[in-house]
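One protein chain omitted, others in place.
When the chains are written out, they are named A, B and C in that same order, and each has its own residue count from 1.
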Amino acid sequence: MAWFSSRKAAKETLSEDIWMKCPKCDKHIFKEDWQNSHKVCPKCNYHGKLTAWERIGITLDQGTFVETNKTISPADPLEFHDAKGSYKDKAAEAMKKTGLNESVVTGTGTINGKPVVLAVMDFRFLGGSLSSGCGEKILRAANHAYDKSIPLIIYSASGGARMHEGILSLMQMAKTCAGIARLNEKNIPYISVLTDPTTGGVSASFATVGDINIAEPGALIAFAGRRVIEETIKQKLPDDFQTSEYLLEHGFVDCIIHRSEMKAKLHQLLSFYSR
Amino acid sequence: MAWFSSRKAAKETLSEDIWMKCPKCDKHIFKEDWQNSHKVCPKCNYHGKLTAWERIGITLDQGTFVETNKTISPADPLEFHDAKGSYKDKAAEAMKKTGLNESVVTGTGTINGKPVVLAVMDFRFLGGSLSSGCGEKILRAANHAYDKSIPLIIYSASGGARMHEGILSLMQMAKTCAGIARLNEKNIPYISVLTDPTTGGVSASFATVGDINIAEPGALIAFAGRRVIEETIKQKLPDDFQTSEYLLEHGFVDCIIHRSEMKAKLHQLLSFYSR
Amino acid sequence: MSTIKELEKKLLVMSKTPELFDAEIRAIKSEIVSLQSGPKTRTAWETVQLARHKDRPTFKDYAFGMFTDFIELHGDRRFSDDLAICGGFARLDGEPVMVIGHDKGKTIEEKGDRRFGCALPDGYRKAMRLMRLAEQFNVPIITLIDTQGAYPGLEGEERGQAEAIARNLVEMAQITVPIICTVVGEGGSGGALGIGVGDKVMMLSNSVYSVISPEGCAGILWRDNKFAPDAAEALKPLAESLLKLKVVDRVIPEPAGGAHADHAGTFAALKSAILEELRPLKKIVPVKLTKKRFDKFSAMGIYNE
Partner (left out) sequence: MSTIKELEKKLLVMSKTPELFDAEIRAIKSEIVSLQSGPKTRTAWETVQLARHKDRPTFKDYAFGMFTDFIELHGDRRFSDDLAICGGFARLDGEPVMVIGHDKGKTIEEKGDRRFGCALPDGYRKAMRLMRLAEQFNVPIITLIDTQGAYPGLEGEERGQAEAIARNLVEMAQITVPIICTVVGEGGSGGALGIGVGDKVMMLSNSVYSVISPEGCAGILWRDNKFAPDAAEALKPLAESLLKLKVVDRVIPEPAGGAHADHAGTFAALKSAILEELRPLKKIVPVKLTKKRFDKFSAMGIYNE
């Protein structure tokens, strides 16, 4: 095993500029490979989290994105404080850290020439949580799709409702779904893309009621948390529990699509819409 | 046990005009009780099979029934013969035995004053099987309900499609359901009452798609036969498998209603229809 | 957060054309009453306890005590009959309705069968089936919300708890008959909202409605369930707060001592409130009804722009 050891040693001495560890399988991979594949591990196919802007970059035709409602940002309707401080401060910090005003970026653009309204959640912004501002932006995106009869695509990435906004965050579930309902009535396609993670109040609202639900491989998609369930039922859960693959098997997603093929498949699906 | 033996002996000597055995629990019951309760066993609650005319008698207000399409009777489109003879002869025999022309009697009447279109299957007529004639009569009943905006009630009692009419019997499933579909579009209530037995092609068409599905207690309601299933899965089936109670538990019937309360409940349900 | 004075001014303006502001006037009156009752002596956490009180009326109490002619309808026509949600046709002061609600059960055995009112996907699908039936029969829908939340179990995830609730949110937005929802005890998260999208949303005065249970919130944000009272305070789950946030249209005062102490009084208060709200709703044509419901939920939320 001399070869292996020396190779391993060589790796460890190599600069962090070149190598990184996969967040999932922990294997060493080239940073360049990771970036070129848009954060998919070449060893284990782990689909890493993307920022909203990275996602928009690989989804829409270059230069076609026009952002909408970018000025919407969190208020603090409950004057919420917890053990670690105030919601106001947390929100300000998230805005500073991400350069975003809310947990979702919305706008319009084209996919291989096909116009779409797009909403992309960003997990970095308070765990992609669903707030009044996020709900409002998603509703407006749906309304835009409704008014112009353009298909709507939403990329979800969220830990659930933003509890710092109390009951108002819960109401965003009803609000966004009311927007989706109007699209149904007008037969305007809504494609939901579920990415890692899509849980809680987001999974229980717009994310799971796409006309077509697509998931990225290996994403966590859940209503209740695994720990809560294990405490309730006092029983071990299957290994693939609450993954994309599990949801496919149970009938809740139409297909699992690799990140590298997502744009092409979205285009292919949209091309069947002929009204 | 002298008292018991003598009582039993007494029973056995009693005339068959007074006593009978329950077809289900085998216990001795008064014939009069059986008839007064419309063939429900006072010992085990078994709901015996009723003829179409008996059913109509206990469902509609006296003297209100007007029969429709009574002249429809079986043809023999396939010139069907099997080991035991021809379909033509079997049909003729069934007509003679029952005094009916087909396995269903249809018409109009009122339930405590509420007008309904009624179709009642009769198991005595070739096992209540679904034939071209039966399907036609049920479709016409649905069309009548559609044209006049009157609620439709169908009592099912059937072993399934009448295979002597081959593919045409299968098509009656689509035909009757097409009639039900039009009622849905016009929001006209369709109440399906499933009685013992409702199986095969009748369970897989109009009988299970009532806006409200009611079952009599203990009825056999099934798609595939128990024996076929046991042969396929090689495993023992639950005792209450394919009973009304089993279907209630699995979400396929709205309620189980005792024969003695059926008319009152039908009236109560109809009273909620206010268009 | 208006003062009584401001509210009274609004009321004065609206009272000139009451036919236009029917609902608003009633909401403002409720708000004034709640403000007039002065500084609350009861904490949020105490109200949570009250909302969970074991003697509060449960679904069947309402079904047989407040309504007449209740005829229970079972099943989702897909998989099972989840008893944690119960429903059927009934009459309220003679008016035909479809009543649907979480059923916590009364006996130990019932509570077990009903998972204390925590529903599975089958329960939400059954509720939607009954709502579509109500639409077909053209009768209004009355929902009674009383749950800690949807049941967090293997079965629920397997059969799509998330999808079942989401589907109800979409479909309740489309239902063409009036829907009046009342939180009568615990309004717990998505499990409550799953039957909570209505033209009017009301709360009994001692009920609570929250995005997460105080215990759950404390476990996450305080890292310890024992801070539940603090979380309860922070989440503002009480009826007055929801009225101010315009999530709830009306708060129905419970009889003195609370609903648990006076079922009959509670039924009378809730019944008259529902009938009062129902009357104008029944006059609205379907397409306008769903448009108004859409507008109502569209307006929920507070953000900067």
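Everything that follows uses one rule, which is that contacts are C-beta pairs under 8 Å (C-beta built on N, C-alpha and C of every residue); 3 or more make two chains touch, one makes a residue touch a chain.
Quick caveat: nothing in here was measured; it's all calculated off a predicted structure.
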item: Visible contact partners (per top-of-document touch definition) of the missing chain; value: A, B, C
item: Sole residue of B:65, B:155 or B:252 that reaches the chain not shown, by the stated touch rule; value: B:252
item: Given B:29, B:100, B:173 or B:257, the one touching the chain that is not displayed; value: B:173
item: Hidden partner chain, touching residue among B:105, B:141 or B:204; value: B:204
item: Chain not shown: contacting residue from B:15, B:71 or B:274; value: B:71
item: Those residues of subunit A which, in the complete complex, touch the missing chain; value: 184, 187, 189, 211-212, 248-255, 265, 268-269, 271-275
item: Where the unshown chain meets subunit B, residue by residue; value: 69, 71-75, 77-78, 80-84, 102, 131-133, 135-136, 139, 161, 163, 165-175, 177-182, 184-185, 200-201, 203-209, 221-225, 228-229, 232-233, 235, 237, 241-242, 250-252
item: Residues of subunit C (touch criterion as defined above) contacting the omitted chain; value: 77-79, 125, 159-160, 163
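As a convention for this text, only the chains that are shown with their structure count from here on.
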item: Greatest separation from subunit A - chain, by CA centre; value: B
item: Per-chain Cα centre nearest the global Cα centre, belonging to chain; value: C
item: Chain centre separation in whole Å, for subunit C relative to subunit B (CA means); value: 41
item: Distance between chain centroids, defined by C-alpha means - subunit A, subunit C (Å); value: 31
item: Rounded Å distance between subunit A and subunit B, as computed from the means of their C-alpha atoms; value: 53
item: Contacts with 2+ other chains: residues of subunit B; value: none
item: Two or more partner chains touched - positions in subunit C; value: none
